[in-house]
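What you see is the complex with one protein chain gone and the rest in place.
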Amino acid sequence: MQFDSITAFLDMGGYGFFVWLSFGFGLIALLTLVLQSKSALKRAKSDIAKRIVTEQKQKLAAQQQNNHR
Amino acid sequence: MWKWLHPYANPETTYHLSDRVIPWFGWLSGSLLTIGLVWALLFAPADYQQGDSFRIFYLHVPAASLSMGIYLGMAIAALCGMVWQLKLSDAAVAALAPVGAVFTAIALFTGAAWGKPMWGTWWVWDARLTSELVLLFLYLGVIAINNAFEDKQMAGKAASIIALVGVINLPIIKYSVEWWNTLHQGATVSKLGKPAMSLEMFWPFVVCFLGFAFFVATVTCIRFKTEILLRNSSRPWVKNLMLEQAK
């Protein structure tokens, strides 16, 4: 262990601001990337599912119209 | 000769393959990054000149080298797409670009936050920093083109051209520190032979680098799945898959 206390760890030998600025930015950027990627996949899936449902409904409606004639 | 590769040019096979590897890559990345970052931040020794500010190295260098590695992968995918006209290649290009852009941004940002205390400036227009900034713009260009066209096939073609042309930038970034005099120092770990750092500093770097690399693999696979779905949304296999998952 290179540091004696939590404060020493946070201080990073006087460079705390720059070190934690870097790692903080990295963490936020990577987290945003993961969450955005996951939500994009979810959105794509639900969009496709919705489209399938509408298509099926249209098909059904068309069939019913044909039956009425 | 390339016959064994053919099943992987099939979107359905590739979709399921990425689906299967995602949890493995995710776990590997998570555990390697945890070990690596704790090692880097708590146990690695401080540098004799730069003190603890040197710890930014463990984020800056993996991000910078992966930003170039991702671009190389994207360019190879673009080349395959142009020559063999695989739709999957377009999906790979579209999936890789945002990941690469984020890593380039991290490399630039951490570089600035490291340069301020050590060099005395956030930014300087030297060849290394400028060419890395150009890399960010190349990524943003690929992303913008992919979003600009309604027609995915057109978008894929245009994005591939940008991706391929931009490859010129990679050797420029890599060798900028040797070809010109720059404020940025030379390579530490990609040197042939011994890395220019002591081993107790080098091992945590290896663990961090692998962790970030598997992170790239995980996120790319997730985005790749999305891109495959969007490009094949009217195929029967996608419909069946969606119906199955809706149950």
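Things to note:
Per-chain residue numbering starts at 1, and chain names A and B are given in the order in which the chains are listed.
Everything below uses one rule, namely that a residue touches a chain if its C-beta (ideal position, glycine included) is under 8 Å from a C-beta of that chain, and two chains touch if they have at least 3 such contacts.
As a working rule, contacts and distances are computed from a predicted model.
Name of the non-displayed chain as stated in its UniProt record, restricted to "4Fe-4S dicluster domain-containing protein", "Cytochrome c-type biogenesis protein CcmE", "Spermidine/putrescine import ATP-binding protein PotA" or "Sugar ABC transporter permease": "Cytochrome c-type biogenesis protein CcmE". Shown chains touched by the undisplayed chain in the intact complex: B. Residue B:46 is the one among B:9, B:28, B:46 or B:158 that touches the chain missing from this view. When you scan B:31, B:153 or B:185 for touch with the missing chain, the hit is B:185. Residues of chain B in touch with the missing chain: 45-50, 54, 57, 79, 82-85, 117-121, 124-127, 164-165, 167-168, 172, 179-183, 185-188, 191, 196-198, 200-201.
The rule is short, and it goes like this: only the chains that are shown with their structure count from here on.
Only residues 37, 41-46, 51-53, 55-56, 59-60, 63, 98-99, 102, 105-106, 109-110, 113-114, 116-117, 215, 218-219, 222-223, 225-226, 229-230, 233, 238-239, 242-243, 245-246 of chain B touch chain A when the two sit together in their complex. Contact residues on chain A toward chain B in their complex (touch as defined above): 1-3, 9, 12-15, 18-19, 21-23, 25-26, 29-30, 32-34, 36-38, 40-41, 44-45, 47-49, 51-52.
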